[in-house]
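Yeah, one chain of the complex is gone here, protein chain that is, but the others are all in their spots.
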Amino acid sequence: MDLAFLDQLWLARLPLLRGLGVTVVISALAIAAGTFAGVFVGLALTYGPRPLRWLVRGYTDFVRGTPVLVLVLASFYVLSTIGLQLNAFQAGVLALAVFCSSHVGEIVRGALQAIPAGQSEAAKAIGLTFRQTFIYVLVPQAIRQILPTWVNTAAEMVKASTLLSIIGVGELLLATQEVISRTFMSLPFYFFAGALYFAVNYGIERFGRYVDRKTTVPS
Amino acid sequence: MGYTLNFAAVWRNFDRLLEGLGLSLLLAVGAILIGCVLGLVVAFALRAKPLWLRGPAGIYVTAFRNTPILVLILFTYFALPQLGVRLGKIESFVFTLALYSGAYLAEVFRAGLISVPPGMREAGLAIGLSEMQIRTSIVIPIMLRNVLPSLSSTFISLFKDTSLAAAIAVPELTFEARKINVETFRVIETWIVASCLYVATCSVLAAGLRQVERRLAVPR
Partner (left out) sequence: MTHLLEIRDLHKRFGDTEVLKGVDCEMAKGEVICVIGSSGSGKTTMLRCINMLEEFQGGSIRIDGQEIGYETVGGVRRRKKEAQIARQRALTGMAFQQFNLFPHMTALGNVTLGLVKVKKKAKDEARAAAERWLDRVGLLDRKDHYPGQLSGGQQQRVAIARAIAMNPKLMLFDEVTSALDPELVNEVLQVIKDLARDGMSMLIVTHEMRFAFEVSSRVIFMNQGRIGEAGNPREMFLNPKSERLAEFLKSSTFRQAN
């Protein structure tokens, strides 16, 4: 290990930690908002009246057909033009949340539609109302399918947070680039940043597997 | 607010956007072709018995799937030169995207290989085929048909990832769109058109791949 690198790493510890903090905040906000919206998207796609489904379908198809970077850039440039005064951070998080919502919407729709029709029939047959069927029969089964894929999506959001460096948000990648522009040690610092992201995502992956184990019904 | 939509400026530059799209597609095709070969080899390695094959393959897949692609792109273009490997922008991006694709495709192919019943290999052995022959004539054809839907969505995802080449100033669609945006100040129009181009291309790709699925499907 190059001692000069370790020295520089120590010197840069605060900005890098701050960058990591911003990354965490971006990811958490985007995941929370995206999941919240995504649940409604999924419910609309599964149970909504046809015009609503059509509208929401259009939204998700458009968002999913567009690269995340384009969503981020569009959000950054367009929103200030139409009078919405958002700074880069807010615009970026909004774009990521929209991206997340389309994915979560698909996941929720897929999980609800994967439940065999016989489950609703059996629930009806014992006299449960739709509300009761949804809460006690459908949601528990859907959640078991949603959770592992959702954890995957959460990891994707952490990776996508790096794109906000392109619009100047001071998350980990931008912080790393700033350190590199001072020290010219691109190799070790990019590697270090990569390793940090890897650690976070790998942690999320392991967490996902743990959740999967805990929620699987014994068979 | 006072912003009136005026697409004229964008249409004037439409050819630049199309050229950018063309480059995006080329980047995607190049990376995916290499990625497929790499992914197939790694998929077999992941299922191999000896640890010296499974280990590195596993590390490669885990490392590339859990690292943000932007970090990989910047690393390859800016950091590798310090090791003496100096690649041009496009080569650097294709190289990175190929390695990235390889890791994702390896997982897709691995799942596909698992879906091929072991009885197929045994039947092949029983008629005297070698392992390599079994792999090429029996296992891979069956696996490909099972895996086409997953493969299609991975391809489309990788095509969208070409937009990240804009980060190192490769003149593909996103980079051109940003330039036009900055030049003409036609913010909304530029991004709507760029988005539509991506969405349209993805739809065409999806439809095309569905056709391939249909053509390859075994009559039942």
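Chains: A and B, in written order; residue numbering restarts at 1 for each.
The criterion applied here is as follows: contacts are C-beta pairs under 8 Å (C-beta built on N, C-alpha and C of every residue); 3 or more make two chains touch, one makes a residue touch a chain.
Here the structure is a predicted model, which means the values were calculated and not measured.
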### Task
Please identify which of the visible chains the hidden chain touches across the whole complex.
A
### Task
Would you indicate which residue among A:87, A:113 or A:129 is in contact with the undisplayed chain?
A:129
### Task
Identify the residues of chain A touching the omitted chain, counting contacts across the whole complex.
116, 118-119, 121-130, 132, 136-137, 140-141, 144, 217-219
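To be clear about the criterion, only the chains that are shown with their structure count from here on.
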#### Entry: chain B residues within the chain A interface of the complex
1, 3, 62-63, 66-72, 74-75, 78-80, 82-83, 160-164, 166-167, 174, 177-178, 181, 187-188, 191, 194-195, 198-200, 202-203
### Query
Contact residues on chain A for chain B in the complex?
61-62, 65-70, 73-74, 77-78, 81-83, 155, 158-163, 165-166, 173, 177, 180, 186-187, 190-191, 193-194, 197-198, 201-202, 205
